[in-house]
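The chains shown are only part of the set, and none of them has been moved.
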Amino acid sequence: MTREEKFQTATTELGHSFEGEIKIGGNYTSVVRHGDVVYVSGQIPRVGNTVMVMGRVGRAVGQTSLAQAKVAAEICAMRALALLRQQSGGLDAVTQILRVTVYVQAAEDFTQLSEVGDAASKVFYAVLGEAGVHTRTSVGVFQLPKNASVELDLIAAVSAKV
Amino acid sequence: MTREEKFQTATTELGHSFEGEIKIGGNYTSVVRHGDVVYVSGQIPRVGNTVMVMGRVGRAVGQTSLAQAKVAAEICAMRALALLRQQSGGLDAVTQILRVTVYVQAAEDFTQLSEVGDAASKVFYAVLGEAGVHTRTSVGVFQLPKNASVELDLIAAVSAKV
């Protein structure tokens, strides 16, 4: 399968579309390229205008579950890939994901942050193969924009502009 | 207006001076340059030896307000610009702000982290124009150095040394 096909497969599995321009407000932007390095802004698990997974991740009643947080991480990863694809003229331009940071809105005693990060890492590897293998930092934070359960940003290397 | 004039305008609006060497202690430094990329250490809203905006940001009585947090973000952004200016021999050397991370000492239910980040982004754009447009991640953390309400770090591209 091509990376594009793998991206579509991952899209289908998640049941959300990541087509179309991803827009953000403010005096910043979602992707900046410098030489062959691309920076992607922090992504929350938003599809269109809806944040799909919100709330604090933990084991207590009323908290967001680990399973839900993993879905959130997958959506964040797909959004980041969609931005890379959009910026670089296709996923084949991505030569390596260099650094991924995964922020989880965690409960006080929720320590499975790497498990949440793993869900994102799995997406990058599924779509990009070896080019998707990255360094990663997963931390549990106190809040995230719009009460999102997960936020993810990344730095990637891309090939010269076609 | 030149960038220097815009920087002075922003300084005047904030009512604080960002002239003079910004010093930090420890075995680290506030700016490191590698090739044409400059890394700036996490800045808290300090003017001289005083942290101007402290405490947890939220809506409850006794908490730091969103408006105050925005001022904190502006001061952090100005400090980062002052460091870039000092390191690069002037703000005209900045070719692009690549990545900004904004950490907010947030209340449990304070989700307007992007709004705090927007205040910093606005400063970068006001002073640098298109070169100030960056990728950004805003997160709510549990504490910050010296009880600061906001901390901001960045990575920027600069032109070859004059």
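Here the chain labels run A and B in written order, and each chain numbers its own residues starting at 1.
By definition in this document, a contact is a pair of C-beta atoms (placed from the backbone, for glycine too) under 8 Å apart; a residue touches a chain by one contact, two chains touch by 3 or more.
Everything numeric in this text was worked out from a predicted model, so none of it was measured.
Trainee: Full complex copy number, with 2 in place?
Mentor: In total, this homomeric complex is built from 3 copies.
Keep this in mind: only the chains that are shown with their structure count from here on.
Trainee: Could you grab the centroid distance between chain A and chain B? Build each centroid from C-alpha atoms only and quote it in angstrom.
Mentor: Each chain reduced to its C-alpha mean, chain A and chain B end up 25 Å apart.
Trainee: Could you pull out which chain B residues touch chain A in their complex?
Mentor: 37, 96-101, 104, 106-114, 117-118, 121-122, 124-125, 132-142, 155, 157
Trainee: Considering the complex alone, what residue numbers of chain A touch chain B?
Mentor: 25-32, 34, 39-42, 101, 103, 141-147, 151, 153, 155
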